[in-house]
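One protein chain omitted, others in place.
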Amino acid sequence: MKSSASPPDHPGSTSGPGTTPTKPGAVTGWLKRLFRLPWAGAIAAIIVLLAIDLMADSSYLAVSYNSSTGHLVGNLIDIMRAAAPVLMIATGMTLVIATAGIDLSVGSVMAAAGAVSMEFLSNNQNAASASAALSALALALALGTVLGLANGLLVTAVGLQPFISTLVMMLAARGLAKVITGGQNARATSEPFRFIANGYVLGLPVVFLIALVIAASVALVCRRTALGMMIEAVGLNPRAARLAGLRSRGLILTTYVVSGLLAAIAGVFATASVMVVDVSNTGYLMEMDAILAVVIGGTSLAGGKFSLGGAAAGALLIATLDKTVLFLGVPASATPAFKAAVIIALCLLQSQRARSWLASIKASRRSRADQTEAVAA
Amino acid sequence: MTEPGPNRPIVEMKGITVEFPGVRALDDVRLELRAGEVHALMGENGAGKSTLIKALTGVYRIDAGQILLDGEPIRLSGTRDAEAHGISTVYQEINLCTNISIGENVMLGQEVRGRFGINWRKTHAAARAALELLSLTGIDTRAPLGSLSLAVQQLVAIARAVVRHSRVLILDEPTSSLDAREVANLFEVVRQLRDSGVAILFVSHFLDQVFELSDRVTVLRNGSYVGQYAITELDQMSLIAKMIGREFEAYQEIASSSVLDSQDDAAPPALATTRLTRRGAIAPTSLSFRRGEVIGLAGLLGSGRTELARLLFGADRAESGSVMVAGRKVSLSSPAAALAHKIALSSENRRDEGVIGDFTVRENIILARQARRGWARPLSRREQDELVSKYTRAFDIRPADPDRLVRFMSGGNQQKILLGRWLATEPQVLILDEPTRGIDIGAKADIQNVVRDLAASGVTVIFISSELEEVVRLADRIVVLKDHRVIAELTNGPDVSVDAIVGIIAREGQTP
Partner (left out) sequence: MKKTCLAIAALALAVSLTACGEDQGTSSGGDPTTGGGGDELITVGFVAVGPEGAWRQANEQNMQDTFTKEAGFDLKYAPATNLDQKSQIDAFTSFVDEGVDVILLSATEGSGWEASLERAQEAEIPVILIDRGIEPDRTDLYVTRIAPDNVVVAKGVAEWAVSQCGDSCNYFTLEGPAGVSVVNERNTGWDEVASANPQLKKVGAQTANWSTDEAKSVFETVLKSNSNNIQIVFAQNDEMGLGAVQAVEEAGLTPGVDVKIATIDGTENALKALADGKLSFVAEYNPLFGETALDVVRKALAGEAVESYIIVPSTTFDSPEAAAAALPERKY
């Protein structure tokens, strides 16, 4: 009735006075587009988790300025720092998975890269100097690259299945870490190296900024060049891609090298944080976190279309989940079950089959309603 | 159009509407299949034939309409469910499992069970019996399906339906990869099945076959129902007119007048091979191809024509022999290398080696061009748009939506997109392996015209087709292959005919 009362020159306006007729449509359209994103679920889950934290403690989201250190302090800052290593390996893992491969070795490569940098610094007279820290960093990245290259060659040149190749590397790289440190947990002191994981720039943790810049650059390179499309083509239909003139082997090799390199960066993050490499625990089971982040981000394990933004959202979700479990004080024994429940719920929400099942329930309800209406009429 | 007593309808589809995002693929279509008839489903590519079949078997959800089986409304949930209700489908793109054995493919879900689970010996015996019904003798049912040619795989798919004692058999382009003898075999089996009361829905682009085999025809056009006719009511011209909706003149004779008059004989050939060899694929072969020439490769399936094409493109590597491009010796170690030398190949296997279904029309068209430029120099959006709109318009790709996923498009449109992909690489030598298989006459004529135009502009086209008429109509020169070697090279002229080529193939090897 109200709409008929609205001025004739606004025929589309059915809303109350004071609102412009176009805006609600624009906002819902924007929202709809947001929900169609493959990683909308991850963002929604992060919001839900943060809301739960906020219910537990109304100041959870507060970020304050610590005048003595000049840092921003808060749970959100902690989440950023915790997300950085996962973000790195998830980025590399996304590319590998897009080629219909998998890299199970990232966690062990983290340990090996951390081990080589710690061992180098602990034996270095000038460990406190920036040049020593840079050398340690370079060594770690070089080792990660070499291990990634070995993975890639096993897959492309030798023709082993990615699962097997990287499983071998998963065992070998952790063994290598132990050999490097002689089986011990190596520790070292180097302020510049420690800064990588614990420093702050403009009040924000430098480790998160580095991770963000690297992830964004990888995404930019993939999308602004033809690399992303080529990787997808190889993952979707390797034979057609080859016949279209793509050098599939080179592309696949590249993804494993990038994954190894990014895993080494993650390893540096993890060890620089405490300046200890724990050869048994550093990076332990991190490949699972990376794979989860990729899947949560909407990239299919079958390969093909990938979303680096989705993987980043997935990495943030995993960090938020870890921190939420701690913040809520979930008993240690119940933690794995709690995490699994959240992730299964999310995967269900994203599953095409579950979605169409929900849709069909809705549709049948509607048609039943239609029928009863028709009968009533 | 009165209904004879015993020929009651088994399947009735009424008012079928199927919508995809943005498109209405079927609009109020009906179809009636009776026991003991062969019913042809006709229409151009994209008319909705495949969609209708998938709606019947429940692969697609119907948005409106009703499906009756024996007068009872049903809703099937997919191929498996349809098979359980006695409706078997043999798809155009064979959807069997190439990595399991032939016998398992035939008997999947129908294995003979004994006291200790599946009795594999009896299962394979039953599979062999079913294959023998189709005159496929001497096949090792324990070999993987992938070891068979596409043609035989097709017959295996039909054997699968025979084993199930299906009451409705849907044949979607069953003959597109079969040779004449295999087609005759197949039709014999189809008639047997029909006489035993099976309702057969037959989809084919070969008009001759439709008239030979069918009892009734349903015609679709642009997703709408045109009509249902007894085959005796129609002749080929009137059927085509109903399919394309206008009087037919698109299928005009393409003159095979030579465009080679002005060729300088001294110029090096665009492509030449010297004793090019690969064991099991092609015996030592020396051929040369000139600029602007259309060369037809004729021969039966498995004669070595596809194998030769793959060597020329670097898809497989030659074991010995050499290749010259424009007078320079080159190494064709990979498709990428061949593309760099401006050689392109459109594979016969459109699904596995051609289009990337989850890519858009745009991505599919630019893929090879981009591969040649390298990843670091992406085509700008404007360059992409130019290429895409050029080929969309030139080949009348429908719908003309560059951002549509290719797997939602019909076979003929996919083939045109592939042609666009290869032309975008600006090839000097274009090899087309079965570019017109399984596509409608309109698209076929379009592609044949493109071939002539390319040749006129100086491109060398190597054209492979199982339809000898097509080869004879298009080619300047015909290379005949048999048993993995070249047995004849003919310059096209008035004395060259389909019969002449068949004669050469038949005679060769019989009188050593």
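Note that the chains take the letters A and B in the order they are written out, and that residue 1 is the start of every chain.
The rule is short, and it goes like this: a residue touches a chain if its C-beta (ideal position, glycine included) is under 8 Å from a C-beta of that chain, and two chains touch if they have at least 3 such contacts.
Predicted, not measured: the structure shown is a model, and the values here were computed from it.
Student: Which of the chains on display does the removed chain touch in the whole complex?
Tutor: A
Student: Give the residue, chosen from A:Q161, A:S351 or A:S364, that touches the chain omitted from the document.
Tutor: Checking the options A:Q161, A:S351 or A:S364, the one contacting the hidden chain is A:Q161.
Student: Would you mind spotting which of A:I46, A:A82, A:A215 or A:A293 touches the chain that isn't drawn?
Tutor: A:A82
Student: Which is it among A:F193, A:Y256 or A:F327 that touches the chain not included here?
Tutor: A:F327
Student: Going by the contact rule already stated, which one of A:L171, A:V201 or A:A302 would touch the omitted chain in the full complex?
Tutor: A:L171
Student: Under the stated touch rule, tell me which residues of chain A contact the chain that is not displayed.
Tutor: Contact residues on chain A toward the absent chain are 56-57, 66, 68-69, 73-75, 78, 82, 160-161, 163-164, 167-168, 171-172, 174-176, 178-179, 183-185, 187, 198, 270-271, 273-274, 276, 278-282, 284, 322-323, 326-329, 331-333, 335.
The working rule: only the chains that are shown with their structure count from here on.
Student: Approximately how many whole Å separate the CA-defined centres of chain A and chain B?
Tutor: 43
Student: Looking at the complex, which residues from chain B come into contact with chain A?
Tutor: 313, 315, 334-336, 338-340, 345, 347, 352-359, 363, 367-368, 370-379, 421, 425
Student: Residues of chain A touching chain B in their complex?
Tutor: Result: residues 224-227, 229-230, 232-233, 236-237, 239-247, 251, 304-305 of chain A touch chain B.
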